[in-house]
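Take a look at this one; I'll ask things after.
Let's turn to subunit A:
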Amino acid sequence: MNTSAEIQQAAPGAAPLLELKGISKRFTGVRALDHVDLDVRAGELHVLFGENGAGKSTLINVISGTFPPDEGSFRFDGEEIRHLSPQRARAIGISPVFQEFSLVPSLTVEENLFLGREISAGGVLRAGAMRKKARALIDELGFDLDPGRRVDDLSRAHQQMAEIAKALLGKVRLLILDEPTASLTERETGRLFELIAKLKAQGVGLIYVSHRMREIRALADRVTVLRDGRHIRTLDAARVTDGELVELMTGRRIDVLFPAIPHAPAEVAVDVEGLTLADGSVKDVNFHARAGEITGIAGLVGCGKSELVRAIYGLEPVVAGTVRINGTPYDAPAPRASLKRGVAYFPANRVAEGLALSRPIRENASMTALDLPAVARFGLLRQGSERSLVGAAMERLKLRPPNIERPAGALSGGNRQKVMLGRALTRDLSVFLFDEPSVGIDVGAKLEVYEFMKQLVEAGAAVIVVSSELPEVLALSNRLYVMHHGRIAAELAGPEKTEQNVLASFFKEHLATEAA
Partner candidate 1 sequence: MSDVSPSLPSPADRRSALSALLWQAALPIALIMLLLGFAAVDSAVLTPGNLVNIAQQASYLALFAMAQTVVILTRGFDLALGPTVSMVSVGAALAMAAGVAGGQEPGTVLLMGLAAGFALGAACGVFNGVVVAYLGVSPFVATLGSYNIAIGVATTISAGRPVQGVPDLFSQLLYGGSLFGVPAAIVIAVLVGIGLHLLLTRTVYGRSLYVIGTNPRAAAVAGLPVKRLLVATYMLCSSLAALGALMMTARTGSGEPNLGGSLSLQAIAAAVVGGTSLAGGRGGVGTAVVGALFVTILSNGMNLARIDGYVQMVVLGAIVIAGVVLDRLRLERR
Partner candidate 2 sequence: ETKWFPMKIYDSSSGTPTPAEYTPLAKAEKPYNICVLFPHMKDSFWVAVAYGIATQAATSNVNMNLYEAGGYENLPKQLSQFDDCMAAKADAIIVGAISGAGLMKKFEEAKAKGIPVVGVTNPLPPNALPAANYVDFVAMGEVTGEGLLAQSKPDEELNIVTFPGPAGSGWAESFNEGFKKAVAKNPKAKILGEKFGDSGVAVQLQLIQDALQAYPSMNVIWGSAPTAEAAIGAVAEAGRTDIKVISSYENQAMLDALNRGDILAFATQYPVGEGAIAIDQAIRLIEKKPVTALVQPVAAVIDKTTVPKLQMDLVLAPASWSPVYSVKAK
């Protein structure tokens, strides 16, 4: 590998803001970081790029003082720093936005913003001062966020906003963003990018982690590629192609980011009429999905798109409307009944709703198939048969490492998603509901997930994809619904299915209300 983008040593004189040399970090049995070097300059956005489990988050944790490194030197603003604690890091202006949020769900947004940095006098909180400051910050950021709400009442997108706001409270010299857009939609992403530009202009250094090529293209000044905990190369973003980056990251060539999917729409598999949910997040929705095609659902944060598919599967209480699966009415949906009817759901939050992390992969993959004779007879498990069933599924999905007896918690994000997908292969299913199928997984894994969807469609299944990542739904779906405020705002197909049109329907209603 020898690209023209190879970076020369940083110009002498301009000492980097952050300079790491030979950082190593070992967890029991895992070398998460192996002599990694990294430097970040003031006013620069430095992208960390690597597969799931490459060590990006670990590096960020070291930089923000959460883990002490086993070895290596750490310089910030030219000064050697030892024994960095989270408090110290924040004090010197290192502000991380973590991938696993550092929010306390039972506290309000405001309480979370100030956590660890409360304004207080002699141990007594000064609520008024904090409220004012929180309001001002949120307004300045332009986030649609109510500082008085409890974090566990918020959608993941709003939690992400709260996490970003938390990082920007107080003086910031180095902002670290670990996959900040993983659950943001276009509009919030736009706001965030504006903000990033502003911070760069103010001379703030940024470290940015993302699996989305588009963002790297749009934002990066330099890119550092990590693989298996090792520093592979640091490149100038302007002089490197996507293909080169992906190849550096994975060690193999990946040509396309989205596979071409041959849609062959057949009979209607899912038919929803006048669906309204108890919490009002979905109102009077009509919608259908056909076998042999991918039906996409896009929409802004909180528009109810997740709730729609969750209701079909039986996770949200329905108050009105009918659902038909393959033509037969389906009353009172519940997960077990849905699976029996051939409907599967893949949740967006794989840790909270998908996997039992401390249990073996085998058990996680066969969790939805425990009623099948291949796995159990008369309530007794058939472990040999189960093992071969799951083993075959995981082989097909190219699980790495292929050992199905390891706990699911030991897997990287992409491989966790594969375990979830494996469930689809353990039983006969005809309808697949994907909620944010590629959140947090690397480019290579994404492609494998898309390939998997392609195989499903080819086999004649109905696939419904809910996604906040617009390029993804646009590229995958044959027909695309756009939701807005719990209702279907548009149905796009064929040549109408463009980014402009989707964005237009996102904002159509605002324009209407503004005009009124």
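Candidate entries met the following condition: all candidates are chains of the complex that A comes from, given by their letters.
The rule is short, and it goes like this: a contact is a pair of C-beta atoms (placed from the backbone, for glycine too) under 8 Å apart; a residue touches a chain by one contact, two chains touch by 3 or more; residues count from 1.
Worth saying up front: this structure is predicted, and the values here are computed from it rather than measured.
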Options 1 or 2 - which one, within this complex, touches subunit A: 1
Residues of subunit A touching candidate 1 in the complex: 28-31, 53, 228-229, 315, 334-336, 338-339, 345, 347, 352-359, 363, 367-368, 370-371, 375-376, 379-381, 383, 400-401, 410, 423
